[in-house]
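The other protein chains are all here in position, but one chain of the complex has been omitted.
Chain IDs A and B follow the sequence of writing; residue 1 opens each chain.
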Amino acid sequence: MSEKISKADRLINRRIKKSRVGKRVTVKKAAECFFTYLGLIVLAFIFLFPVLWLVLAAFSESGSMYTFKGFFPSAYSFETFKNLFTDTKMYDYPRWFGNTMLVATCSAILGSLLVILTAYVVSRFRFPARKGIMKATMVLGMFPSFMAMTAVYLLMTQFDLINNLAGLVLIYAAGAPMGYLTQKGFFDTISNSMYEAARIDGANNLKVFIKITLPIAMPMIIYTLLTSFTWPWSDFILPKLLLKNRDMYTVAVGLMSLGDTEFARFAAGSVFIAVPIIILYFALTKYMVNGLTAGAVKE
Amino acid sequence: MENTIVEDTSYHGKKPIGKRLATYFRNIPHRFCAFFKRLGGKFAAIPKRIARRAEYVRKAPKAVKASMCLPGLGQIMQKQIVKGIIFLLLFAAYVVYMVLLGGKAMYNFFSLGVIPPNPWLGIKGDNSVMMMLLGILAFIITGFYLAVHFANIRDAKRTHDYVARGNKTPNFIQSLGSMFDKYFYVTALVLPIVGVFVFNILPIIFMIFLAFTDYGGNIVSTGALVSLIGFDNFAMLFSMGGLLGSTFIKILGWNILWAVMSTFLNYFGGLGIALLLNKKIVKGKKIWRAFPVLAYAVPGFITLLAFKFMFSNLGPINYYIELFGGTGKMFFGIDSKWSARLIGWLVNAWLSVPSSMLLATGILANLNPDLYEAAKIDGASAWKQFIKITLPFVIFATTPVLIGQFMGNFNNFGVFFFLRGGIYVDGYFLASDTDLLINWLYNLSIDNNYYSLGAAISIIIFVIASVISIIVYVKSPSYSKEDMYR
Partner (left out) sequence: MKLKRIIAAFTATLMLVPLTACNGGGMREYYKNQSLDKLYDKFDGELEGGTAARPITLRVLENDTAKSSGYLKELLDGFNAAYADKYIVAVDANQDQFSDLATDGPYGYGPDVLYQANDMLMKYCDGKHITPLPVDKLDAYEYLPELAKKTYTYKLDGEEYFMGVGVNIQAPMLYYRKDLIPENWETEWDDNGNGVFDPLEDMRAMYRFSLARRAANPENYGFMQSYDDPYFACGYLFSYGAYVFGSDNTDTTDIGFENGDASRGAGIILQLAGTMNKGCVDNSITMSREQEFAAGHYFAVPNTQDMYGTLLSETVKAYRKQGMNAGEAKRAAEENICACPMPALPKSGDLTERDGELIDSTVMGGINAYAISSYTKHPKAALAFLNYATSYEQVLRRNEVLGIAPARSDCNEACTVQSNVAHSLYGMAEENRISIMPSVFGVDRIWTPLSTAFSDIANDPYRPGAEKYTKGGKPDYDALQKLLVEVDENIYSAIYTLAGGDK
């Protein structure tokens, strides 16, 4: 019965709509559609073009960018890419790449562990120093960090960690808990009852953390891993300070040390270093969105 | 001025922003007074607190007293041998450290060395800055030790009370278990706190002390001895025939303008793109979203250098301008204050808008669609829906992120370092008219070795920034209403 009525309703509704709206709305709609897509295309172009240009430059035959006719190299070749990996006498790109991979991976894992731990504890437990810690990290985050570089350098000479990738990992990982706010925001949204249930079952807090918190926080962990991977991946100030030996360079430092006439090599190296991150980002956009949001949404 | 917080009661629900602001500012003097009163009260209470502590010490049971004198002794007296030995070992380690290194380091912190290094003769000499650093480290280690010492006293007391209530003394396994249960937060935070103290806080304290020394110029490159000189660096900053001071004021002004404008553009740019992508008529959202994400994924220094080349004098942009009959521009030239600033602003947006977009996308997904339905029925226009529903929700939801973005832009080192580094403009002391404070600090300290002066300036920046952020942060929902969901 009801179905029949609704069917009739729908028919009537459609009639009414058609008569009311008429052609003008379709025009308006078409215009809206047109402008939306126009905007999207313009945006896509803006964001794509510089990246595309770098890729083109990487395939340029000439080392200097100024021999290009506008944006486009006058001749293309694969030579630069080949040189990047084979001509390693001066610029050992494969090695730099390996170093970067090692540093970024280790500091991502270690740093994420520390961040998640800190965020979880600060969010879940109430202890005397808690508010103090929260305010202190906030304030410390304001400090112009590279002014502290002198101290970091002196400290690392004392630990004998200059020219040592482990030293870099240590600094990146140790600094990671300072940015725990996003992760804390995520844990704030998890209701206490879940933990309480486990506690009643007799699990201790360590077990709760491992068995319950970590699985729930998986999206957040992935987000954290991703962000703490990209930072060492593209940082160049700290490695420049701590790595003296060319064999120890990370890609960022190495690319910055290229000679004046090595623009094509720079571009090729840049393209190549961006690839892993791009793949990760595309694969994990969902987590990026969720992670960023979790830290932010507060009502 | 009456000494009570002014409350406006004539509104129900939320008051208009103007009213709220007015109330806020009217209450500032009062808050100020209250703050100092509280502070005064704390000082006034000191004798009382000391008396209370003394009372605690006097009345403490024997085992607790033993722990006060020698860590672990109380535990051993209460038959917690392993725990006691651990405390004892920690104490012994601290004592050994202090005797071998720490004591000397603390002394050196004040003396900053006496023997100038002379590498020609192989005399290593005293490294003043290293002494300062290790001295601070010694004080921090002492702080850590004191924390352990007090924990030891508390532990002895707790065990005493626990046994006094008629329980059996917990054995070592049980104590260990509590570390992963009741005191899990302590165990979990030890590593992060130690790491942050050594690699973040220690350097910052070092920096603060550096501002009161003469570590700059020739001293840096020759490794000569450093002296404490009190407030001279600050005095120089505020007098100095004006150039230093006026540079500071000019750069600060531009820095604030930059931070506000950049945060605005990045934020609303991201929101705009997210809204555009959110439209029902857009097909293939994932593909469209991929372009900004692509930009996000390329490391920042690469993009910045690419943009620098792109806008350089013989770069492609000028090539096309000239190809179509225009005269090329020097986008980052010495006269190009505003064009360089504008390009910097846009390039920074290129770098930061994608992350804002991802954020806004996530937040818009959380927005209740019923609100829009209701608004549509009321006949609200799209613009009105945006102003009345979307915007308040998004802004409210992202205040902490907004603060973070603001601070990030305030201290944005990369943009002008890469785009227009290596220029000193007339009227500025070792800086250009696009440099932000952080770039200026870099010029002063890394390029020109004026570390102590850079430290003094960063203390001033730090004070300004942290006061603002603490106020905003404490007021923000993520701090005051963090238990909302529970």
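Here is the rule we use: contacts are C-beta pairs under 8 Å (C-beta built on N, C-alpha and C of every residue); 3 or more make two chains touch, one makes a residue touch a chain.
All values reported here derive from a predicted model rather than from experimental measurement.
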Listed residues B:G216, B:P292, B:G344 or B:G414, member touching the removed chain: B:G216
Selected from A:R130, A:R199 or A:R246 as touching the chain missing from the view: A:R246
Options B:Y56, B:Y107, B:F150 or B:F238, residue touching the unrepresented chain: B:Y107
Contact footprint on chain A, counting only the chain that is left out: 62-67, 89-90, 153, 157, 162-163, 244-247, 257, 259-261, 263
Interface with the unshown chain - residue positions in chain B: 107, 110-123, 127, 214-225, 227-228, 233, 236, 240, 243-244, 312-315, 318, 327-328, 330, 332-335, 422-426, 429-430, 447-450, 452-453
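Just so we're on the same page, only the chains that are shown with their structure count from here on.
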Touch list for chain B against partner chain A, complex: 129-130, 133-134, 177, 180-182, 184-186, 188-189, 191-192, 195-196, 198-204, 206-207, 210, 273, 276-277, 279, 281-282, 286, 288-303, 305-307, 309-310, 314-316, 319-320, 323, 350, 354-355, 358-359, 361-363, 365-366, 396-401, 404, 407, 411, 413, 437-438, 441-442, 445-446, 451, 454-455, 458, 461-462, 465-466, 469-470, 473-474, 476-479, 481-486
Of chain A, residues touching chain B in the complex: 29, 32-33, 36-37, 39-40, 43-44, 46-48, 50-51, 53-54, 65-66, 68-71, 114, 117-118, 120-121, 123-125, 127, 134-135, 137-144, 146-152, 154-155, 157-158, 170-171, 173-175, 177-178, 181, 185, 188-192, 204-206, 209, 230, 233-234, 236, 252, 255-256, 263, 266-267, 270, 273-274, 277-278, 280-282, 285, 288-290, 292-293, 295-299
